[in-house]
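Removed: one protein chain of the complex. Kept in place: all other protein chains.
Chain naming follows the written order as A and B, and within any one chain the residues start at number 1.
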Amino acid sequence: MSQTQSLKLGSSDTSFLGRARLVVARRTEGRGVALLAIILVVVSLTQPLVFTAYPVSLGRIALIGLVALGLTAVILMGELDLSVASTLAVSGVVMALIPDVWLGILAALAMGLVIGVINAFFVAVVGINSFIATLGMLFALRGLAYILSDETPVRLTDTDAGIAFGQALIGPLTPRVLIFVLAFLALQIFVSRVKAGREFFAVGGNRQAAYDAGIPVKRRIFTGFMISGFVASLAGVINTLERTAADPRAGLTVLLASFAAAIIGGNYLKGGRGSIVGTLIGATALGVLQVALTLSGIQVPVQEIFIGLILLLAVTTDPASLRAVLGSIRSVRQGRSKSRA
Amino acid sequence: MRRSRIGLASAGLMAVAGLTLAGCAAAEEEVATEAGDTTEEAAPAEETFDVYALLPQGNDQAYGTTYLPPMEAKAAELGINLTITNSEYDGDKQASECEVAVAAQPDGIILWPAIADTIRPCLEAADAAGIPVWVTNADVNPEDAPLTYGYSGTDSYGQGAASAEIMCEIVDGAEIGIIQINGVTGNSVATLRGDGFRETIASDCPNVTILAEQPGDWVPDKSQIAASEMLTSVGVENVQGMYAADDSMIKGGIDALKARDLDPADFFITSIGNTFLGNPLVVSGELDGTVFQSSSWDGENAVVGIYNAMTGATSQGRDDEGSVLYMPNPKVTAANASDADVAPEW
Partner (left out) sequence: MAKETLTEVITVAQGDEQQPSKPRSVLPWMAENGIFIFTALLILGAAVFVDGFASLVNITDVFHRAAPIGIVAVGMTFVVISGNYLDLSVVAQVATSAVIFLAVSNVYGVPIAMLAALLAAIAYALVNGIAVGYFKANAVIVTLSTTYIGIGVLRYFSGGSIFFGPEDGPIRAFGTAKLGPVPYSALVLILVTLILAFVLSRTNFGFLVRSFGVNESATRLGGVNTGYVIVGAFFVTALAAMVAGWVLAAFSNTAVSSMSTGYDFQALAAIIVGGTSVFGGKGSVLRTLLGVVFVSVLTNILVLSNITFGYQQVALGILIVVAVTIDALSRKVGTR
């Protein structure tokens, strides 16, 4: 008896719906989009102010999203960068300490690049696990921020420049939002059109194969961490300008929110899968949620429980996790039936 | 290539569609509520106000936990709907919450700045929107004060100074060395109290030398270890006194003395707070003096203040009478520790 099995390869289905289904199945942003849709619907019914006062919501999204975008570059390669919080803080402090605004901005951005290089050195050259290396940098840079600032906030010499920066520039959009949009576009183009950026996925997906394929993995790692460091210091500069002072303790809440945004957007922490668009979606979801919660006046501890639950749900309901759980349940049941047999 | 473009396009379209739909729904609702508001205002039934309270602490700290209930009670009494935030002393978070608050167009804002140096943009935004701002507990910088309608609360620097004054008094001119335990590093209250204490000691009784300072992070266990290590480091024989920025921390310091079989009564010890932990220590003689901080006064007067601002009793700039209400900083020593008017609140 011969059984002919015809394997219907997805790519052979050339109808539009077939192709669209394939695309949707391969994209990782599905859950992020679903979550965003739910949040948008619920919020529009309960806190419509989030949309009518959209410059504020966009500002919050930009606050979370900017650092998250830089982080995504590193996460795509399968690495982590915990030091972004301290990079943000120490860049802000350095900028505020320098009297000339433009020189200060340059110094701060340069610092971000240098920190990225140091991180990449430990990860790519020395071979330390990036979680640990950037954890050590998180502590060390925070300490540096405290030392440089003498443990108190440092005021900008030119506060008018700072206040001007906080005003709307194009329409109701502030420079922060515009820079965020530019950063998103730049990174999205880099990761999808530029060869070096596309190789990030390979470096994250299967590092050995990437080496074998001739991809300069070490150089890509350096690029990734430099992006992350630069974006973090950019965020530090923006924060310092808008606040007219640099706080050496800044950044910790943004760190957690940025990771959450990247995860919710479908980026795999092991690397190789994910997208910049996903991070944008995740940041949008989180930002809208946070603003809505603030407006709702729900007690703050309850807000935190809310965010924790959403994060837990987001991370346990990705396809791989669900498959794993179903597999475990199935094997447990099989195990039981076998022992009965 | 085309697939990723399709994917990108569909994701983008969905997001835009979602936002547009939501925006439409919102616009419709807003029109409805606006119409509703006008009809409400026409009938002057009970006047209610919407007020945002931007706080840097709440249920995460002992003081905040007892600040909130009197605040909420007073608000209910005066017909105010309070929306409360907690930025946990994160300047960026508070700035973002301020933006949200201004966008909500409330009748008034109660502001407890997390970081005084970074709060000006928030004040300017509220001013531009015509929303009165009343500052509570920790004041803004002097150059930003004219943007506000008033201030009620403590004076962290003054509290440190008051504690120093008690210290100077009990030391009475003797040449002694003391150790200092500060709050969380970088926290504005910790910094102000530390500065107030240090500078008052230097000016009023330079016979007292501060031999070492370490943070106790507002908790007794870390303070106990920090105090004990400071005693080891400068030598116990050189220390005759101790100061902590808060009663919980001084408790740790006192325990450090007891662990070395030293009697706290032999030392000159002062702190700030007059809390449930601190007051009994004053009564028992282990703590020589503390400064009373009434969280209920603070919470209540924040609401009274914004009410006055919203009803026009005070106007912008701190020129009117009643636009600055300083919480009294009564010193609590063995003499008055058991009095009812300094009964601890938190």
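In this text, a contact is a pair of C-beta atoms (placed from the backbone, for glycine too) under 8 Å apart; a residue touches a chain by one contact, two chains touch by 3 or more.
As the structure is a prediction and not an experimental result, all values here were calculated from the model.
S.K.: Just to verify: which one of B:52, B:197, B:218 or B:307 makes contact with the chain not shown?
M.R.: Hidden-chain contact among the options goes to B:218.
S.K.: Would you mind spotting which of B:63, B:268 or B:292 touches the chain that isn't drawn?
M.R.: In the complete complex, the chain left out is touched by residue B:63.
S.K.: Could you tell which one of B:93, B:251 or B:331 touches the chain left off the display?
M.R.: Per the contact definition at the top, the residue touching the missing chain is B:251.
S.K.: Have a look at A:88, A:138 or A:203 and name the one touching the chain we're not showing.
M.R.: A:138
S.K.: Since one chain has been left out of the picture, which residues of subunit A touch it in the full complex?
M.R.: These residues touch the chain not displayed: 122, 126-129, 131-133, 135-147, 151, 256, 259-260, 263, 269, 299-309, 311-312, 315-316, 318, 320-322, 324-325, 328, 331-332, 335.
S.K.: Residues of subunit B in contact with the chain that isn't shown?
M.R.: Counting only subunit B, the missing chain is touched by 57-66, 185, 212, 214-215, 217-221, 224-226, 228-233, 235, 248, 251-252, 255, 258-260, 275-277, 346.
The rule we apply is simple: only the chains that are shown with their structure count from here on.
S.K.: CA centre of subunit A versus CA centre of subunit B: separation in Å?
M.R.: Here the centre of subunit B sits 32 Å away from the centre of subunit A.
S.K.: Can you list the residues on subunit A that touch subunit B in the complex?
M.R.: Going through subunit A, the ones touching subunit B are 19-20, 22-24, 26-27, 29, 33, 36-37, 40-41, 43-45, 48-56, 59-60, 63, 146, 151-153, 155, 159, 162-163, 166, 192, 239, 242-245, 247-250, 252-254, 277, 281, 284, 291, 294-297, 299-301.
S.K.: So in the complex, the part of subunit B that touches subunit A is made up of which residues?
M.R.: 3-4, 6-8, 10-12, 14-15, 18-19, 21-23, 25-27, 29-30, 58-60, 82-86, 88-93, 95-97, 99-100, 102-104, 115, 117-118, 120-121, 124, 185-186, 191
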